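The complex appears here minus one protein chain, its other protein chains still in place.
For chain A:
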Amino acid sequence: MWRTCLRLRDGGRRLLNRPRGGLIASEGRGPSPPTPARAYAPPAERKRFYQNVSITQGEGGFEINLDHRKLKTPQAKLFTVPSEALAVAVATEWDSQQDTIKPYTMHLTTLCNTSLDNPTQRDKGQLIRAALKFLDTDTVCYRVEEPETLVELQRNEWDPVIAWAERRYGVEISSSTSILGPSIPARTREALVSHLASYNMWALQGIEFVVTQLKSMVLTLGLIDLYLTVERAVLLSRLEEEYQMQKWGSIEWAHDYELRELRARTAAGALFVHLCSESTTVKHKLLQG
C-alpha cells in the first residue's frame, strides 16, 4: 500500500512538471467538468509570502524589507532607492498587494528595478536619443485634415501646448498634416538634448517611460515641468480616441480599461521623475523649514 502511495505521489509530481497547457487541456477531458475549460488561462499569480513591509536606511539609500528579507531586483541586486518618498511609495505598493502579488499594478517598483538593473545596458546618451526619437513622430504634431470638428479640436487643444513648449525652451516645433510628419529643426533637437542631459539616469529612465506611454515628447515635457496634470496629458495624448468615443460610444472593457492603465503608468512615470530628480532637494529644504 505504501508503495502505491509513493508511486502515485511520484506520478502526481510528474504531472505537475508538465507544461501548463497540457494540464489545462486534460482538465477539459475529465469526467463532467463543472464549467467548460478555458482555452487560455492567465498565469497563476504568486501568493503574498510576507506579512510586514518596512523601510530601512542603508548606505546606498533606502531599502525595502519584506518581513526580515531584503527586497532584491530581478537580477538579484539589493533594492535601494535614492529618495525616502519613493521608498515609501514602493513599500506601499508591496503592502497593498492582497492575497496574490500583481506585478502589473506595481509600476514604481518596476521603474526602480529597471533603473537598478538597467537590463538594456544603455547609457545616458542612448536614453536621451531614444526619448527624443519620439519628437519626429510626436502625437501633438500630427494633424488630420478632416473631419472639420476634429481639426478644430486638435488646433484648440494641442496648439497651446506646443506654444508653451516653444516659449519654455526657446525652440521651434511645427505641426504637419503630411504623413511624413513635421520637420523639426536641428537646433530644437540640440536644445532639448542639452536640457535632458541635466537629468540623472533614474529620472531619464522615467522620462523615457512616460514618452513611450504618451507617444509624445511635448506632452512629457509639459508633465515634467508641472504645466500639465497627468489627467490632462493623458487626455491630450488620446484626443482622437476621445473624439471617436464621444461620437460612437465608449466601451468599458476597452476604452475605460486603457484609459486607467495609461493614467496609472503615466502618473507612475511622472512621480518617479519628480522624486528622482533635483526637486527632492527642494523638498528637503521644505521639510527642515
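Here is the rule we use: a contact is a pair of C-beta atoms (placed from the backbone, for glycine too) under 8 Å apart; a residue touches a chain by one contact, two chains touch by 3 or more; residues count from 1.
Please note the rule applied: contacts and distances are computed from a predicted model.
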Problem set entry | Absent chain [UniProt protein name; select from "Protein FMC1 homolog", "GDP-mannose pyrophosphorylase A", "Proteasome subunit alpha type" or "CLUMA_CG004006, isoform A"] | "Protein FMC1 homolog"
Exercise. Looking at the whole complex, which of A:Ile101, A:Ala130 or A:Ala264 touches the chain that is not displayed?
Worked result: A:Ala264
For this session: Tell me which residue among A:Glu84, A:Asp117, A:Asp136 or A:Glu157 touches the hidden chain in the full complex.
Result: A:Glu84
Exercise. Which parts of chain A are in contact with the chain that was left out?
Worked result: 36, 38-42, 53-55, 84-85, 88-89, 91-92, 95-96, 98-99, 102, 104-105, 107-108, 226-232, 252-253, 256-257, 260-261, 263-264, 267-268, 270-271, 274-275, 279, 282-283, 285-287, 289
